[in-house]
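Yeah, one chain of the complex is gone here, protein chain that is, but the others are all in their spots.
So that you can tell them apart, the chains are marked A and B in the order they are listed, and the count of residues begins at 1 in each.
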Amino acid sequence: MVRTPPVVWRSRVHRYRLVGSKCKSCGEVYYPKIFSCPCGGEAEEVELPKVGRLISYSVVYAVDEESRDRSPVIVGLIDLGVTRLVGEIVDVTPEEVKSGMHVEAVFRRIGEAGERGVIVYGLKFRPVM
Amino acid sequence: MSRVESSVGIHGWGAYVPRARLPMSEIAREWGWSEHQWKALGMIEKAVAAFDEDSTTMGVEAALNAIKRAGVRGEEIGAVFFGSESKPYAVKPSATIIAEALGITPITMASDLEFACRAASEGMRASIGLIASGMLKYTLVVGSDTAQASPGDVLEFTASSGAAAFVLGRAEGAAAVFEGSFTYVTDTPDFWRREGAPYPSHGEGFTGEPAYFKHITEAVKGLLGELGLRPSDFSYAVFHQPNGKFPVRVGEMLGFRQEQMKVGLVTPQIGNTYNGSALIGLSRVLDHAKAGERILVAPFGSGAGSDAYSIVVTEAIEERRGRAPSVDHYIKNKRNISYSEYVKMRRILVK
Partner (left out) sequence: MFVTRVAMEKVDRHYEKGVRELAAGVARKALEGVDGVDYVIVASSLSYLQEPQLDLGAHLASALGLKGTRALNVEAGEASGLAAAEMASALLKGKASRVLVVGVDKLTNFPSAETYAHLSLLYDESISTYSSGFGSVAGILMRLYMERYGVDRLTMAHWPALMHSNAKHNPYAMLRFAIAPEKVLEAMPMADPITLMDSFPLGDGAAAVLLESKPRDALAELVAVESAVGPASVAWSEDPLFIEPLALAFNRLSERYQVGEVDLVELHDSFTITALMVLESMGLEERGKAAEAVASGRFSPNGELPVNPSGGLKARGHPIGATGVYQLAEVALQLAGSFPGLKVEGAKRGLAVSVNGFGSSAYVAYLRGVL
């Protein structure tokens, strides 16, 4: 993702509140958002549930340069019930994380455009409090 | 004559404490301090924000808890006041980020306040006026800091990370109602951070008598005088808590007993969360208090000033409590870290 003001700005609500898409015809839900459903239906924006179950995960050591200081990064496939998404799992160590674990959204920094540029915020997931 | 404050109350409260804890022994070992140094400060360990946390993210989490407890919708909130001395942006409000994240935008007031550790408290006093006047229905007050301390400075034992938030509104249906408030400020340079400086400076002993003790005692005496109350009329007393010792001493100076201060004293376990300091203490008191109990809260900010509030708990508190995690839940949900992890997480490491 390019971290310039217009790009960071236009997707802010989707990142902050987990807003995805729901098909008006078949009801299928997607995150990140889509523009029309494979069924041909029109998609509308919808706020997704903030709690889910971890289907599977990976403990990533080969991370991008800017993630070096928080390596290893844990990334999971999360089942929100209405849809699934891939998200970062925080507040858990590689020893503690387990498939099947219940997780909930938590507001975090997800990047920044260098030391002087804009800060990108969004949701990650942690074990349910 | 009833006071203006009595028409305003706390509808929801919430705290956030990051998971990592740095034990005092780690800091002492790193810098060659004696264990008496931190024991004299009444400290055990301090909370450390993760690499991807800052005062804004913690503020959002605390505010989310407060909103859940209040049971209000984002669009019902008419002002967001964010008090912090560790803003991620020097220029650009965090209040708008918090407001956007919680669905409060766009028809709302929003601003970041700065008054060292009492900025959020100023937001609380201003909210009382805005709500009492009928101008706004609800406001959101957030105090959050990732407190900075120069590595090796004695301040490093206490400077920690955490946040507290409150949804204020009309007294009807509130979990606790204000009874009175009082503010006392002077120009006192006890602790400051110059523009562009990464870490704050302080006047050591000067932070004590002429600053912390003077302002808090004057604010509390002013409040008690106006309300005609005595320390024994309160079930709980919460003071700004830069360490584990100052709040107990200022309480005793004012005639409060240890038992009144115990519930609201969280610094020994989590450190001094600056704008969250007294307010996380207040959150913990609200986690425990029963209807009819009276709470004294006195935040303090360097530079310097203190507010004192008298708050009376209502029946509505019981149903609100379980809607979000308690302060104790956050205190218990911890993972100890090493000094080197702390250095990485707080971006102190120079590469």
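What we mean here is this: a contact is a pair of C-beta atoms (placed from the backbone, for glycine too) under 8 Å apart; a residue touches a chain by one contact, two chains touch by 3 or more.
Computed from a predicted model, the values in this text were never measured in an experiment.
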| item | value |
| --- | --- |
| Visible chains in contact with the missing one | A |
| Touching the absent chain when the full complex is considered, from A:19, A:51 or A:110 | A:110 |
| Candidate in contact with the missing chain, chosen from A:23, A:43, A:73 or A:119 | A:73 |
| Sole residue of A:85, A:105 or A:119 that reaches the chain not shown, by the stated touch rule | A:85 |
| Contact footprint on chain A, counting only the chain that is left out | 1, 15, 30-32, 55-68, 72-73, 75-78, 83-88, 94, 99, 110-111, 120, 122, 124 |
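Just so we're on the same page, only the chains that are shown with their structure count from here on.
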| item | value |
| --- | --- |
| Centroid spacing, where centroids are CA-atom means, of chain A and chain B in whole angstrom | 30 |
| Touch list for chain A against partner chain B, complex | 12-13, 16-17, 69-70, 90-91, 93, 106-110, 119, 121, 124, 129 |
| Partner chain A, residues of chain B touching it in the complex | 19, 50-54, 56-57, 60-61, 64, 88-89, 97, 100-101, 103, 325, 329-330, 333, 335, 344-345, 347, 349 |
